[in-house]
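Let me give you the structure first, and then I'll get to my questions.
Showing chain A:
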Amino acid sequence: MDTAYFIETIIKIVVLLLVFSALAGFGTYFERKVLAFMQRRLGPMHVGPYGLLQIAADGIKLFTKEDIVPQNVVGPIFKIAPVITAATAFMAAAAIPFMPSFTIFGYEVHPIISDINVGILYILGVMAIGLYGPLLGGMASANKWSLISAARAASVFISYEVVSGLSLLAPIMMVGSLSLIDFNNYQTGGVGSWMIWSQPVAFILFLIAAFAETGRTPFHLIANDHEIIDGFGTEYSGMRWGLFFIGEYANMFFISFVIALIFLGGFGDGSVGGALALLGKVSFIFFFFLWTRAAWPDVRPDQLMWLCWKVLMPIAVINIVITGIVIMF
Partner candidate 1 sequence: MANEITITIDGKEIETQEGEFILNAARANDIFIPAICYLTRCSPTLACRICLVEADGKQVYACNAKTKSGMNITTTTENIERERRAIMEVYDVNHPLQCGVCDQSGECELQNYTLEMGVDSQNYTIADVDRPSVDWGHIHYDPGLCIVCERCVTACKDMIGDNSLKTVPRGAGAIDGAFKESMPKDAYAMWNKLNKSVIGLTSGEEMLDCTSCGECAAVCPVGALVDTDYIYTSNAWEHKQVPATCGHCSAGCQISYDTKHTSIDNPEEKIYRVSNEWNYVSLCGAGRYGFDYQNSDVTKDETAFGAALDAFKKADTINFTSTITNEEALILQKMKDKFGYRLVNKDAQDFKTFLRDYSVVSRSSIYGSDLEKVHNTDFVVSVGSALKSDNPNARYAFNNAVQMKGAGLYFHPVADPVVDGMSKNVVSINHAPLQEEAVLYLLLDLFGNKDLLPTKIIDYLATFHSMKTVTVTETIKEKVVTQVTKKVVNKETGEEEEVTSDVTKMVPKKVSKEVEVDDNRLLEIVGAPDKFEETLQKLLKKKETFSLIVGPDLYTHPSSQNIARLVALIEKYSAFELVMIPTLTNTLGVGLICDLDDEAGEYAIGYNTQGDYVLSALGDGDLDMPAINQQEGTLTSINKRVNPTNVAVGYGGYVLNDIANALGLKAEYTIDYTEQLPTARGFKTRKFDDLPNHYTNAGEEVRGYLLGKMPVRMKKDEHVVAIDEDQALDGTLVYLANPVRQFTPFTNKAHQLISEGGLYMSESALSGSELQVGDEVSVKTEAGEVSVKVISDNKIDGEIAYLPTFDANINSEALFGGYRFTTASIEKV
Partner candidate 2 sequence: MSFEKFKDRNVGEDGYYMVDIEDYPETGWGKFKQVASRSLKGELFVGLWVVLREMFKFDIHTVQYPKEKLPIGPRYRAVHKMLRLFESGTERCIGCGLCEKICISDCIRMDTKYDENSRKEVTEYSINLGRCIFCGYCAEVCPELAIVHGGRYENASEQRAHFVEFEDMLTPIDALKAGQQEEYPGFGAIIPGSDKSVKKTPLAY
C-alpha cells in the first residue's frame, strides 16, 4: 500500500467523523426548528441568534455532564454499548460514496473510503451490528424500561433487516453489482433512469425499513418517551448518551445517502451539479424523516411486527419474483 493512499484514507476518515458528528448536532437543531415551525412554534431561540448556538450549548452540556454509571449495571457492557452504536454507524459510512471523485492539486480524490465490491452487503451487515448498541445497553442497564427497549430493538432490527435486504435484492439483480459506485453509474442517464421508477415497490419497502432501523417515528417504539422513558438510554448520561445520539443521527444521514444512491440517481454523472443534486436529495430525505415525525403517530410494536412479516416481506418477495421474471424475458 502506498503512503499517499494511506494518508488519504486517514484524512477521509477524520473528515467523515468530524463532519458527521457535527451534522448530528445540526440535525438536532434542524429537527427542533422544523418540528416547531410545523407546530406553529419557534423552537430554540435563546442561545445565539435564532437559537443557532443551541448545538454548542448542548455539546458543552453533554461533554461536561457527570458520567453516571449506576450501581447495579453490568459495567463494561454498559460502557461499551454507546460506542458500538456510534462506531457501527460510522463504519457503515466506509462504503458510501458521498461525492463524485474530483481532482485537487493534481491528485484525484475518491470521496469514498473504500469502494469494496460488496458495498451494499457491507452496509447492511454493519448496520445490523448496530443492533448491539441498544440491545447491550438496554440489557446492561438494570432497568426494566431499558430491558423492554432492548427486547423491542432486537425484534425490530432483526425483522426489518429482512425487509430491507429483500427489498434491495431486486435493484441488485438489475444492476448486477453490490458496489454503490456501480449503482450510481447505473442511473447516470438522467431522472428517467432512476431506480425509483423501475423499482417503486422496492423503494417504498426500503424507505419503511429505513425508518424502522433508524428508530424514527412512526416506528419510534425502541425509545418511546411516553411509555418507556428513553428506553435503552434511560440510565445513560453525559457523553455516553451523546454517543447514542450521534449514532442515531449519523445513521439517519447515512441511510439518506444510501437511499439517494440506490433509488434516486446518486450524484449522476459526477458533475458539480450532480454532487449538489445528491446533497439536495439527501437533505430532502432527512427532512422527510422530520416531516413524518411532525405528522404521523407511532404504531404499536405488534402492529410493527404484523406489518413486517405479513405485509412488507411478502410484497418484497413478490417484487423479487416479478423483477426476476422481467429480467429473464
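Candidates were picked such that all candidates are chains of the complex that A comes from, given by their letters.
Operating definition for what follows: a contact is a pair of C-beta atoms (placed from the backbone, for glycine too) under 8 Å apart; a residue touches a chain by one contact, two chains touch by 3 or more; residues count from 1.
Predicted model only: the values in this text are computed from it and were never measured.
Participant: Out of the numbered options 1 or 2, which touches chain A in the complex?
Facilitator: 2
Participant: Would you mind writing out the residues of chain A in touch with candidate 2 in their complex?
Facilitator: Chain A residues touching candidate 2: 34, 37-42, 45, 291-292, 294-296, 306-307, 310-311.
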